[in-house]
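Heads up, one of the protein chains got dropped from this complex, but the rest are sitting where they should.
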Amino acid sequence: MKIQRRVFLKVGLATAGALAARSAWGNVGPDEVQEPQWEGVPGEEKEVYSVCQMCPNGCGIKVRVYEGRVIKVEGHPGHPLNKGALCPRGQAAPRLLYHPDRLTYPLVNKGSKKQANWQKLTYEEALDVLAGKLHDLTGNRSNHHLVAASGSFSDLDDFILERFCNSFGTPNYLKFESLGRRAMSMAMGLTHGSYSPPSVDWDKCDYLMLFGAEPGATDNSPMPMMNGFGKMRQGRAGRRTKIVHIGTRYTPFSSKVDEWVKVNPGTYGALALGIAHVIISEERFDTEFIDRFSLGFRDMTEIDGTTKPGFKEHVLRNYSPEAVSSITGVPNETIIRLAEEFADGKPAVAYGGDGPASYSNAVTELVAIHCLNALVGSIDVPGGIIIQQSPSLKKEKSSPTDALFAYNLKQPRVDGLRQSSDLPVFSTMSGLPSRLVEAVPYPIDVLMLVDLDPVANLPGSANWQKALEKIPFVVSFSNHLDESSKLADMIIPNGTFLERWDGKSVDSSTGFPVWGLGRPVIESPEGQIDTSSLVLKLANKMGDKMGSFFPWGSTKDLLREMSSGLQASAGEDELWNELDSQGFWSAGPYSFGQQKEVYKARGSRFNFYMYLMEAASANLYEGGFRSQGSTSGRLTQSDFLPNHISPEFSEAGVDYPFHLELFGTTVSGHGRWSLLDGLQEILELGLNRSWRRLLLINDYTAEQYDFANDMPVWVESSSGKILAYVKKSKVMDRSCVGMIFGQGRPNHNADPRANQTPFSLLGEQISPIGGGYCWGGTKVKVYKA
Amino acid sequence: MARWGMVIDLDRCTGCQACVVACRQENNIPEVGPEQAAMGRGIYWMQLIEEKEAAHEDAHIAYLPRPCMHCDNPLCVKVCPVGATYKNSEGLVGQVYARCIGCRYCTTACPYTARYFNWYKPEWKPEEKKYLSPDVSLRPKGVVEKCSFCVHRIRKARRKAKDENRELVDGDVVPACGETCPSKAIFFGDLDDPNSEVSKLAKSRRAFRLEDHLGTGPKVIYLREGEWSE
Partner (left out) sequence: MRQDHPLIKPVAVSGRGFYIATLALLIVMSWAFFAWFTQFMNGLGETGLNRPVYWGIYITNFVFFVGISHAGTLISAILRVTGAEWRRPITRAAEAITVFALMVGPINVFFDLGSPHRVLNIVFHGQLNSPLIWDVICISIYLMSSLLYLYLPLIPDIAELRNAGVKPLWFYRLLAIGWQETEKQKRLLKKMIGFMAIAIIPVAVSVHTVVSWVFAMTIQPMWHSTIFGPYFVVGAIFSGIAAIIIAMAILRKVYKLDRYLKPLHFKNLGILLMVMACLWLYFTFAEYLTTFYGGEPSHMAVFYAKIAGEFAPMFWAMVAFCFIIPFPILAIPKFRTITGTVIASISVNIGMWLERYTIVVPSLSNPRLPISEINYTPSWVEWSITAGCFAGLTLFYVLFSKIFPIISIWELKEGGIDVGSGPEITGAAS
């Protein structure tokens, strides 16, 4: 056998040629690919309208249901609030519905809080147990020892739980709102007399000063603010709003605005007053607005001959740009320039958000900021502040008929609230969790948690834990074995908003009232009952008397009745059909000039001099609110004008050198949805990290402490300590460290030391006006783990 | 035949990442979990990327949403050894999961790093499988994937138009990211249709494309921040 050279060559070339030819033949080019025509996917598919409840705003949603399962949630195209768009948390709703850790049946703890032994129950049995506990309370005449604490955004839950508490005889219906909301509402309450956060007519605003507010990064109007941002920038031919972001640290959003102004923590209001000073001294204020729609701008003489100081002289005297500059750290020239631009840039809006709302001086700071709007006449005009109208729902008020109930109802609330001339005043002596632990003013025997995980999501974690361990019977209406539910005696899963009939009014930003009808878009798991339906049943289990206050057969019936109040002119059937088919009812467009709707405070005007505060001054003083001016601390007239009060910080000094900045992002909000893997995996802007709780720390400081990126460190305050991972950041101030709500999941960290949330670091400080939580005044120390 | 393109107005974008989350839900993108994500193996067909200017003390961090550019001259298609990625007649750069051998040449060739790889088998717990969409195939381990300009929505819209006996019009096709964007910063349409919104916006003075000088011909056009312009 001889190998011929030629044979070799032939064979070799033939092989190569064949290979090439084969390749060329198999070539996939643009025309060879068969572009399939969409044949559709077999299976039933439908679109259902409902309301999103991932935050309290109330966007309309369009849910895509395929073969009985929810595969996508989009914005409702016709809904006036979100207009077909939807924020990242809304998009993650299917993950909430199909969370692998969801509980599907009630559980009762037959063991102890240290050593749990969860046993399955039916819903009937669970309600029987709860009814039994409540009957015990009635037997002991201690109905007021029941606390119903709710974190639900649902109007229906709110109505039913409040009614339940009223008819049962406990004043302790505690509705927990999103962080910052209370302070924003109080600021409006003091100046306008209406207690809801300010809304803005974004579309027409030409100059926007954002005081510590970022679109979408909170639960306060995320969608409208983001939508408004787009419109303000490029949505109107020839006009582009100038946006100024005032904040304590440079964020990714700061890189999107025209000007970023750095301000010292808790001094936003001071800056606003400095700007007010310039506007007033340069006489750039809107005289007509002030004369027609405000009270207290100039010094006043009352009918009875007493005099009250006015805003004008007060500001001119106390808040010169120089004085403000040293408080805020903002240069003199900047304050003057901002003031001039603001006054000239009409329609101009000053909007305060999470930034000022997070400190102990939140309410007064937000008042100071809002005063700027009044100064330039940006209230109740296109492009200015508007007041959200609530839909008029038909709600019967329950009136307790039994004298015993009346006695219980009159007991002081466990959270120390005193209602005083329409101004809710709280004691700052101690926050709610310590009061529960110390049984002040009386011990609590039954605690109902509804969609609320205080241990993970509220300040004062450690005390909440103690409280939950101490209270003899805790029932948690929750779908998960979360940090608080773990310490409960009974857990009743109440389903998600996609599985129940519900009602939700839009809480801000449309101006005109909008009411959304939520519906079950899929079959809920066998037997599962939502909160309101549960409470309806419970009320009926409590006996005929209580049952008589809850005559509805189902929540759907109740909703139908409530909705009948929406529009007097429409027939009930017609109204319900509209609601049913569209998923919402709205009464647009917004009409300006309804003075009595916009100003419910004294004189139906904007109150520069806050009469409400004056009326409540005794309670305020008892609650711990002190005057900045007088030595005794007793409140004087100048305290009822907008003032900058220095923010309180916990444990200042060398022991706790860093100011902790806790903030939310569009993805994490205030941390409520940290259980959703779909959101945890999203990389936070500017940080290129996910899943892990990061501690943002200045580069230089990190070097001094010998920290490297991704290094685990303890972050400790006087209230607690948690584990975080270092992330060096040029934009953090040297004296601050930053942390994002919701990063890293409690109980799902590889390192068990990382299981607590940043709320563990926060003390229980609340604002006496309104009781909003302060989360901005904590100081911490950091060291290697 | 259309030539699909996208316009992203950076002046409207707030960086909220709704587009990122919506895309993941629409396209059955799996989570990889904390350890894998920390290694840099997360899959984000739409991702917000930063433009850092390190020189500035304050670290100017502008960001832009970056899907696949669906280049007119795609470098990934050039290098794929098996033709698992191709450019179709409507300008979309497609990915054939069934043919991909996972060599990752396309991922290294893409100048936008817009392609992702399944390092492990994507997994969903039984309960989580319920939110998977039937419109988009699940990928096996070992193949490359990337933004498809929601090609399933394009096909659905085309089918719907056909059933209704009409042509596709501007606005019929909306990708998941564009539908959800709260500030309406994402536009999508036919670049060859002179009346489409994307065509008009593409001519804006504010328009630019990423890494344009490379000759890739990306069909995602950005509008930079700045004064209002048509």
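Should a chain be cited, it is by its letter among A and B, assigned in written order, with residues numbered from 1 in that chain.
Throughout what follows, a residue touches a chain if its C-beta (ideal position, glycine included) is under 8 Å from a C-beta of that chain, and two chains touch if they have at least 3 such contacts.
Keep in mind it's a predicted model, so treat the numbers as computed, not measured.
K.L.:
For the chain left off this view, which of B:C80, B:A185 or B:L201 is in contact with it?
P.N.:
Once the missing chain is taken into account, the touching residue is B:C80.
K.L.:
Across the whole complex, list the residues on chain B that are touched by the chain not included here.
P.N.:
Counting over the whole complex, chain B touches the hidden chain at residues 36, 39-42, 49-50, 52, 66, 75, 78-84, 99-105, 107-109, 111-113, 116-121, 140-144, 210-211, 214.
K.L.:
Residue by residue, what part of chain A touches the chain that was omitted?
P.N.:
1-3, 5, 8, 12, 16, 19-20, 22-24, 26-28, 688, 709
Everything that follows uses one rule, which is that only the chains that are shown with their structure count from here on.
K.L.:
Could you give the separation in Å between the centres of chain A and chain B, each centre being the mean of its C-alpha atoms?
P.N.:
Between these chains, centre-to-centre, one finds 32 Å.
K.L.:
Show which residues of chain B lie in contact with chain A when the two form their complex.
P.N.:
Listed in rising order, the residues of chain B that touch chain A are 9, 11-18, 20-22, 24-26, 31-35, 37-38, 42, 44, 47-48, 50, 57-63, 83-84, 86-89, 94, 96, 99, 125-128, 130-135, 152, 155-156, 158-159, 176, 179-185, 223, 225, 227-228, 230.
K.L.:
Any idea which chain A residues touch chain B in the complex?
P.N.:
26-31, 33, 35-41, 43, 66-67, 69-75, 82, 84-88, 90-92, 94-95, 97-100, 102, 215-216, 222-223, 226-227, 229-231, 233-240, 250, 252-253, 255-256, 260, 666-667, 677-683, 685-686, 689-692, 710, 729-731, 749-750
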